[in-house]
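Take a look at this one; I'll ask things after.
One protein chain is absent from this view; the other protein chains keep their places.
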Amino acid sequence: MFNGLSVSSILLLMALGLAITFGLMGVINMAHGELMMLGSYTAYVMQNAFLRQFGDQGFSGYFAVALPVSFFVAGSVGLLLERTLIRRLYGRPLETLLATWGVSLILQQTMRQAFGANNVDVRSPQWLTGRWQVSAGLEFPHLRLFIIFFTAAAVALIYLLLFRTNVGLKIRAVTQNRDMSACLGVPTAKVDAYTFALGSGLAGVAGCILSLMGSVGPTTGQNYIVDAFMVVVLGGVGKLAGAIAGGLGIGECNTLFESFSTATMGKVIVFTLVILFLQWKPSGLFPSRNRSLD
Amino acid sequence: MSTNDARPASLGRRAFMRRAAGAAAGAAAANFLPELGYHVMPRAAAAEPIRVGILHSLSGTMAISETSLRDVELMAIEEVNAKGGVLGRKVEAIVEDGASDWPTFAEKSRKLLQRDKVCSVFGCWTSASRKAVLPVFERLNGLLWYPVQYEGNECSHNVFYTGAAPNQQISPAVTWLLKNRGKKFYLLGSDYVFPRTANLIIKAQLKSEGGQLVGEEYTPLGHMEYSTVVNKIRAAKPDVVFSTINGDSNVAFYKQLRNAGITAKDIAVMAVSVAEDELRGIGGGVAEGHYAAWNYFQSVNTSENKAFVDKFKTRFGKNRVTDDPIEAAYFQVHLWAQAVQKAGAITVEAIRKGALGQEFKAPEGMVRIDPQNQHTWKTVRIGQIRSDGQFNVVFSTNGPVRPQPWNSLLYPNRDCNWDLGGTVDKNKS
Amino acid sequence: MPTSIIYLEGVTVSFEGFKALNNLNFIMYPGELRVVIGPNGAGKTTLLDVISGKVRPTAGRVIFGELTDLSSLREHEMAKLGIGRKFQTPSVFKALSVFENLELACHQKSKGVFATLFSKRAEREKIFAVLDEIGLADKAWMKAGSLSHGEKQWLEIGMVVIQDPRLMLIDEPVAGMTGKETEKTGALLSSLAGKHSVLVIEHDMNFVRQIARTITVLHEGTVLCEGPLEKIQNDPRVAEIYLGREHKSHASH
Partner (left out) sequence: MPNISSWKDWLLFGAIFAVLMFAAPAALSDFRLNLLGKFLALAILALGIDLIWGYTGMLSLGHGVFFGIGGYCMAMYLKLQVGAAGTYQTDLPDFMTWNGLTELPWFWKPMHHFSIAMLSAILAPALCATLLGLLTFRSRVQGVYFAIITQALALVASLLLIGQQPYTGGTNGITDYKAILGFDLADNSVQKGLYIATVLALGVSYVFCRWIVRSRLGKVLGAIRDAENRLRFLGYDPVGFKVFVFAISGALAGLAGALFVPQVGIISPSNVGIVPSIEMVIWVAVGGRGTLSGAILGTVLVNAARSGFSEQFPAFWLYFLGSLFISVVLFFPDGVIGALRYARDGFEKLARRKRSAVAEFEEVI
């Protein structure tokens, strides 16, 4: 149960950025995984910097710094991406898909050139290596607890941002009706850019955190991308609540099936179920109705 | 004809391309640039160099491991050339990228053999890539030098196996664990051929040596979420996890195992696909105290090894590490050179004959190509992971062990012996 | 009295709470030319959506011709029954030529996969007849996407005409047309009435005056009143919610 929750939170973390770029803006960003990969490498770089500065004892602090930095790094790459590429392709999701796939290839190769083909080692800071002993046999790793709470917090923040602030209002306005908001004097281009940057930044943070769970290498991103998309699609594009539900659903199912079959079959079953589910509810768990012809 | 055929061909092809569609010319040119490159260059050299192929994944998921092999093979070739080459001729390597894609491996090996007419190819890592190129080498009668430990069950006239056969890595590891860490085994592997086949052997061995199987699990290559697996392990309470996980997943597995508070003291993980190079990505700290079985560790204490490691680090940077496949890739080049020298010719048949029984003082100690089954006699070692990502050798056979491509428990009557025409089955013959 | 061509009984359509149609009753007879007017949000387009099957009524029945209940059918089935529709924003197949647009719309025995796969070339004269009617003959081979807004309107009307449906649903046919074009459209629609039943939605009151025989006024999803132009114009409620503004604006110039 806790397990499922933790898996779900990780999935959701991966999908959060996508829920914004894909969910709200309708941009199929195949390079999302690579943006996460950038976040992971940021963590790696920060760690080394701290090791050089403070040695083995002091380096723990690096993570606190790495989080915002990775957000910034991935975010700015995302910004660049939006400015140069994606903005030319609004309303052409399939083209965007192909172009961003190209971007992902380039990012991978760049990192390979920069850091070598090998995985790099990101160490958990001490304060995340412990475990919380509830009772004999029942104990929660701090790291997983941290991820769960962090994800929850992130979701909460995004909600506040989207639904309680002026910026959020603008974002929603633009994503719902670009032309209309343009008429109302909303700087749509700007908003688009920053929304995308926000999504990308979140990807970066996710990558930064996942570097404590998994490997950090040029092809790391590939391992996450499909899962992330599945979450968003299952949840229903355009609804943040959907992404959350999707994450929980897939996470719980995955752990469930995996526990009584093999990991491979678990994955197969889950994806098959998602596919079938989408037959039954084509627009996901939380469909957003509209009246337009197409 | 041998080297000429390709150039007129290319022209013909290019001509055809232009007829096919004007725009084709560009890419066609891109396609045939290398061709011209390859076939002009040798003629320029004084004595025609001996061409060998190097075929590893330089891009894609397997690049992580295979690029190092290319590096060290080129290094070894330079050493050979520095000593004046073989048969008074320089050795020229033609590097190809298998791109972690098995059909590409097949395509490239065909190119190396048919177009570049190389007399030997050093290459491959995964069983999949080896299986993909095997038919090509057998058809076109090429010679493949394969430097990675593998699952056995193979006996090809056209391959020299310089990595460990199961009986030189897996079986001794199991025996050692049973003696030193306990009887209850949990088998965990990536979902592909090597782990599944290896586990067949291990299960057979557990039966015969009184071990107990408490769980078996396979995860997809690149799997990242091991929490459920870890829980299963915790529930099964094994003494040992025998891990045949390959690639990225290792990182996730060790990190999450440690995270769940399971250390080497509670449950020991014995890995056969985790070497120094992988540990750089995992972090020694996380995997500290766990084991790996290999024929070579960077920490092996031989003069050859010291020289090898120094050379490697000065050449590729001090933070690079050597490991078993790298070492095998290194010494197989030297074995090959000796073989050619002995053969006195560069026909596949001559080299093959020359290689049989060939010995070399490798960093891991003396290695010897078995004259019957074309695998390699190697010393078996078990290392315990240190926090610095290196190994303490905790067990070592005295002297090289004879390779057995077929496990004696699973295939009691089967053997690979080219004196008797390859795979022999005592039931049938 | 003859059987109705279309008959809506107590139809309600609600989008997430908002009632676009509210217990609407509406009837039309064969050969009739009916104009539906009403302020924005009165539910005019929704009315067409219900009849053409784009939207399913939340409650009520929709009867087409001889007692065929539409509420269970899908769009293409309704189209086959003989309901043709022109959309508010002209939607034609941009990448196809004008000719091909009409060819697709053209009435066929079957519009199934294999029928279309093996079908011979289209009846050119029939298509060109329509092309002349809508004045696009010279643009037959142009991509529909490159037509002007007005031309697209015409093309789409043409597509409805060539379908030869029993009931034509025409949503704002003269939006973005010049006065001359508007008149021409009016003439065309009037000429179609009789052998087809035509249901037109329009804002442009001049146009309404030109073609209107019976007018239905929708307001907040229900029929406010119905009758000939004079009756409507003299109805205070209508004046208040709708024509009132029209009158003022006319008075002003």
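To keep things simple, chains are lettered A, B and C as they appear, and every chain counts its residues starting from 1.
Note that contacts are C-beta pairs under 8 Å (C-beta built on N, C-alpha and C of every residue); 3 or more make two chains touch, one makes a residue touch a chain.
Just so it is clear, the model here is predicted, and its values are computed rather than measured.
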{"item": "Missing chain: touched chains present in the view", "value": "A, B, C"}
{"item": "Touch with the omitted chain, as defined above, among B:Asp97, B:Glu225, B:Glu276 or B:Glu364", "value": "B:Asp97"}
{"item": "Chain not shown: contacting residue from C:Arg56, C:Lys126 or C:Lys143", "value": "C:Lys143"}
{"item": "Sole residue of B:Pro49, B:Pro220 or B:Gly289 that reaches the chain not shown, by the stated touch rule", "value": "B:Pro220"}
{"item": "Touching residues (missing chain, whole complex) on chain C", "value": "52, 54, 74-77, 79-80, 84-85, 87, 91-97, 99-100, 103-105, 108, 111-113, 116-119, 122, 141-143, 145-146, 159, 163"}
{"item": "Contacts of chain A with the absent chain, listed as residue ranges", "value": "26, 28, 85, 88-89, 92-99, 101-106, 108-109, 112-113, 226, 229-230, 233, 237, 262, 264-265, 267-268, 271-272, 274-276, 278-280, 282-283, 293-294"}
{"item": "Missing-chain contacts mapped onto chain B", "value": "5-6, 8-10, 12-13, 15-17, 19-24, 27-28, 30-34, 37, 58-59, 95-97, 99-104, 106-107, 110-111, 114-115, 126-128, 131-132, 134-136, 139, 153-155, 191-193, 196-197, 200, 218, 220-221, 423, 425, 428"}
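We take it that only the chains that are shown with their structure count from here on.
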{"item": "Centroid spacing, where centroids are CA-atom means, of chain A and chain B in whole angstrom", "value": "36"}
{"item": "Centre-to-centre distance between chain C and chain B (centres being mean Cα positions), rounded to whole Å", "value": "73"}
{"item": "Averaged-CA centre spacing for the pair chain C and chain A, given as whole angstrom", "value": "47"}
{"item": "Touching two or more other chains - residues of chain A", "value": "none"}
{"item": "Sites on chain C at which at least two other chains make contact", "value": "none"}
{"item": "Touching residues (chain side chain A, partner chain B) in the complex", "value": "3, 6-7, 10, 109, 112, 117-124, 129, 131, 139, 141, 143-144, 210, 212-217, 219-220, 222-224, 254-255, 258-259, 262-264, 266-267"}
{"item": "Sites on chain B touched by chain A in the complex", "value": "59-61, 63-64, 67, 191, 217-220, 222-225, 227-229, 231-232, 248-252, 255-256, 258-261, 277-278, 280-283, 285-286, 389"}
